[in-house]
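Every protein chain but one is kept in place in this view of the complex.
For reference, chains read A, B and C in written order, and residue numbers begin at 1 within each chain.
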Amino acid sequence: MIGAREGAFTAFRRVLARAMGAQPRVIVVPGRDVAVARGLDLIAAGLEPVASPRHANVLLIVGPLHPQLADAAATLYAQMPRPRAIVALGAENLTPLPPADVVCALSQEGLREATQALQERFAAGAFSETVKDFDAPALAVRVEYTCPMHPEVVSDEPGNCPKCGMTLVPKEAAAAGAHDGHGEKREHGANAAHAGHHGHGHQHGQKAHGGHQAHSGHETHGQASEATTYTCPMHPEIVRNEPGQCPICGMTLISSDSADSPGGHHGAHPEMGSDGSTGHGAHGKMDHSARGKMDHSNHGGMDHSAHSAGTDVPGIEPNFMSMVEMTKDLPASGDGLRMEWIDVPFGPFHPGLPGGLTLTLSLDGDTVAGAGLRGLARAAELQAMLPATLDDLRGALQGLSPHNAGFYVALLDHAVLAALGETTDLTVESAAIARLRLLGDLRWIAGLARLKGAIDLAARAEGLHRSLQIGHGEEIRAQLAQLCAKLQRAPVFRPIFSAKGGPGPTPAERLARMAQDIAAFADRAPAETAAPAHDMTGTGEAVVETGRGAARLKLTIKAGLVTDLQLVTPSQALAGHIAHITMHKELGEALAAVCLLDLDPWEVAQ
Amino acid sequence: MSAQLAFLAFFGAAALWFAVVVFRTHSMVRSALALLFSQTAVGAMFLVMQAEFLGVLQIMMMATEMSVMAIFMVMFMMDPGGLGAMEMTHQKKRSLWAGGLALIAALGVSWLGNWGPVATQLALPARQTELLGIELLGRSMLIFESAGLTILTAMIAATMVAITPLEDEPKKERHHGH
Amino acid sequence: MVIELLLALGIGAGLFGVGLYGALSQTNLVMIMMGVELMLAAALVNLVAFWRYLHPEAMSGQMFVLIVMTVMAVEMAVGFGVAIARFRSRGSVEMEEARELKG
Partner (left out) sequence: MSWLIPLIALIGAIYLLAVIEGWSLGGAFSLARPARAALAMIGQESTKTRKSDALFYQAGPVLLLVAGVLAVAVIPLAPDIILADMATGALFLNAALAYVLVALIMAGWGPNGAYAMIGGWRFLGQFLGYAMLIVMPITAVAMRAESLMTTQIVTSQAGLWNVFYQPLGFVLFMIAAQALIFLPPLDLPVAPGELAGGVEAEYSGPQLLVFRLARFVIILALAGAATTFYFGGWLGPVLPDWVWSGLKTMIIAAAMLSVGRFLPRLREERFLALCWKLGIPLSLINILVVGVLVLVVPV
């Protein structure tokens, strides 16, 4: 096993290994919702899904691993304690992850086989004398130094903050290799190092840590200092290529980009760009062993009048750092208490959000002060494959999203019919579409229930989803109606499903539609249209009502090839409202609001 | 050396050590929790001195108080993790002198004073608790009730001071934020 | 037996000294409150020691301890109320910045 733990395989450890294999605790990539959409039942297969990678010993990859999630999956894998295993269901290329220990088909049968195989793998190789550290570009860490009070001050070397004179605090940023095309170095904070499950990676030994640091720190240093110039805040005529002291007044030189617009960065604070954590929370902690007390004699030349006139009032200690001065530019909070903000990534593998969706919340206490959203934007891949034959397109649409592929294919069929000039009567297909919608609704309910910890509801919704998926819809019609009625009426669930004023259909409307669908749905997939003639030409458009709003597809077909395609999905529009609907909300409430939107990460743009 | 003396010395040393840590660490959370452990050690001293009710009460109350202290420290400090190793003191020398003098004075008084005979007989804890209850609701009832009233007043007053006047609030936010 | 009393009083004196140093030397309101708490704890130790070793029969000694504990709680409540108000209006609870109180 590649993820074995170092050590001799003693008799006692054999017992431990058997226990690990008998009851694997899995973390699912991209997420449990995807596993549900693929018709998998983890608990029935003898697996125990867990929320945190630290509690897991098996990384379960469901379906092909999207390249955009690969780095985050590597971080996730690195966060798992050893011994750890990788199970790939229907996934082939796992780089940068090591090859999977168990590869099986993407089905419940496959899952069962994988569980069996895991047991053997653990029993045989959970411990090993020789283990290799897992390393991936996404894990490499570059240390940069930032001021706890001025997050916009970023330097590659330790020293004092040019604005307030505080000792700069080391902070981890993503390695040079992990950021492709991000020009600004401050964006690293929100980038790959944070893209994983938690705000930081994890280390198995000091040697690995040191190695990363030395390696990446060295590499990026040269790159950064090339572009940056350093200037004195008091004497703008002094411009140097290297950090140092001003020859006129002795102040520490500050890098040009922080000198340019000290206020501008604060303005950008609510967005994801700058890492707003100032000391407390995700970064700043206890590490004063390396540094002594702040040595004032070291920067004796620091000119305090640069702050403001206020500091010179008699009776105030000469080296006093005014907190009023330092915090006055920071953005205010909704409650008027300006506190330190932290940017916390939720996702892409967050247990309460759709798998693949990355939500970054700026938290002020536990109140959301800003939000950013990143999906996988796979709709763009469709544009890249044009012109394409209808069959290719259909295949691509089927693989586009595990959640809404059914809708896409139905859209394609009806758009093609429209292009042929036939009247598209979606009402004919409405029973089949209603079933698709119901499946979506059940996943939506299960997701919300998981987020809110209502395990029973989640299990029920997932069970019904499974029955509906394998075509036992008629048998569970009554149960579906019962579930729907319960959600509409039960007082304990009312706080969740009574949200108003959000974009898209309100939860109450969606539940009402669900009740209609339960009465109307038929147990079959939308009928496929007959393949049109190979030389057909035309333009067609189709609209399908999904649970979250209308999806629209416009096609231009020339001589049997699709040359132009416009796919408009509800998630694209809904994603724009994220910042608005989460603003000033408590964290759990904000997550619930995002979850209520039922975004499909495969549709949301980056 | 009696067991009581040994335990008293142990918990006393712990209380003093944690008290010093409060002002020596840069991490605000550590500082607050060091104060908690100092107070807990004081509570343990009460237990050693056979004041069971007071000891348990002290241990219970301080856990809450100091945890609240910790979150306020994190809220109000620039660098709660202590990473920047900021200097957060002033008039250090004078304070040291003042603290030292107070210590010496208190020690002097306590060591020079004539405390008279020391009591050895003591009521059992259960009886003590009962007696304390009778004291509280008998002779000292007025004091006890005023203490309760003071706490209530302080709570209400503190809340009043802390909350924002509702009308000013949105204006200020707009002014600062954007 | 008097040695225990002296030890307890000595520890009380130590706590008081440390608390006084903290209350005078810290610049942050919350840290100053910590110093005050320590001084009050010193008073508590002394009170309990006096009760235990001098007048264990008088429950008013324990009563006094309860009152001091109340004072500690009141101090916290008022202190934090003031701290929040100051933080809201000034963005700081640093004593150096409470200039209007300096006269």
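Basically, a contact is a pair of C-beta atoms (placed from the backbone, for glycine too) under 8 Å apart; a residue touches a chain by one contact, two chains touch by 3 or more.
None of the values given here were measured: they were computed from a predicted structure.
A.B. asks: Which chains here touch the chain that is missing from view?
C.D. replies: Those shown chains that the absent chain touches are A, B.
A.B. asks: For the chain left out of this view, which of A:His66, A:Arg121 or A:His350 touches it?
C.D. replies: A:His350
A.B. asks: Check each of A:Val36, A:Ala138, A:Leu363 or A:Leu436 against the chain that is not shown and name the one that touches it.
C.D. replies: A:Leu363
A.B. asks: From the listed residues A:Tyr145, A:Trp444, A:Phe493 or A:Trp602, report the one that touches the chain absent from this view.
C.D. replies: From the options A:Tyr145, A:Trp444, A:Phe493 or A:Trp602, the contact with the absent chain belongs to A:Phe493.
A.B. asks: Thinking of the whole complex, not just what is shown, which of A:Arg121, A:Arg394 or A:Lys452 touches the missing chain?
C.D. replies: A:Lys452
A.B. asks: Spell out the interface residues on chain A facing the chain that's missing from view.
C.D. replies: 5, 13, 15-17, 19-20, 22-23, 25, 43, 48, 50-52, 54-55, 57, 79-83, 126, 172, 197-204, 209, 280-283, 285-287, 342, 344, 350-352, 363, 365-366, 449-457, 459, 492-493, 495-496, 586-589, 591
A.B. asks: If the missing chain were put back, which residues of chain B would it touch?
C.D. replies: Touching the missing chain: residues 27, 29-30, 33, 36, 52-53, 56-57, 59-60, 63-64, 66-68, 70-71, 74, 81, 124-126, 128-129.
The criterion applied here is as follows: only the chains that are shown with their structure count from here on.
A.B. asks: Whole-Å distance, chain A centre to chain C centre, using C-alpha means?
C.D. replies: Distance between chain centres: 48 Å.
A.B. asks: Could you put a whole-Å number on the gap between the CA centroids of chain A and chain B?
C.D. replies: Computed value for the inter-centroid distance: 44 Å.
A.B. asks: Could you put a whole-Å number on the gap between the CA centroids of chain B and chain C?
C.D. replies: 6
A.B. asks: Where in chain C do residues touch at least two different other chains?
C.D. replies: Counting only residues that touch two or more other chains, chain C contributes 27, 84, 87-88, 92-93, 96.
A.B. asks: Note the residues in chain B that touch 2 or more other chains, in rising order.
C.D. replies: Within chain B, residues 75, 77, 90-91, 164 contact more than one other chain.
A.B. asks: Enumerate the contact residues on chain C facing chain B in the complex.
C.D. replies: Per the touch definition, chain C meets chain B at residues 1-22, 24-31, 33-35, 37-38, 41, 44-45, 48-49, 51-57, 59-60, 62-63, 65-67, 69-70, 72-74, 76-78, 80-85, 87-88, 92-93, 95-96.
A.B. asks: Help me check something: in the complex, which residues belonging to chain B touch chain C?
C.D. replies: Those in contact with chain C are residues 2, 4-5, 8-9, 12, 15-16, 19-20, 22-23, 31-32, 35, 38-39, 42, 45-46, 49-51, 53-54, 57-58, 61, 65, 68-69, 72-73, 75-77, 88-92, 94-96, 98-100, 102-103, 106-107, 110-111, 115-116, 118-123, 128, 131-132, 134-136, 139-140, 143-144, 147-148, 150-151, 154-155, 157-162, 164.
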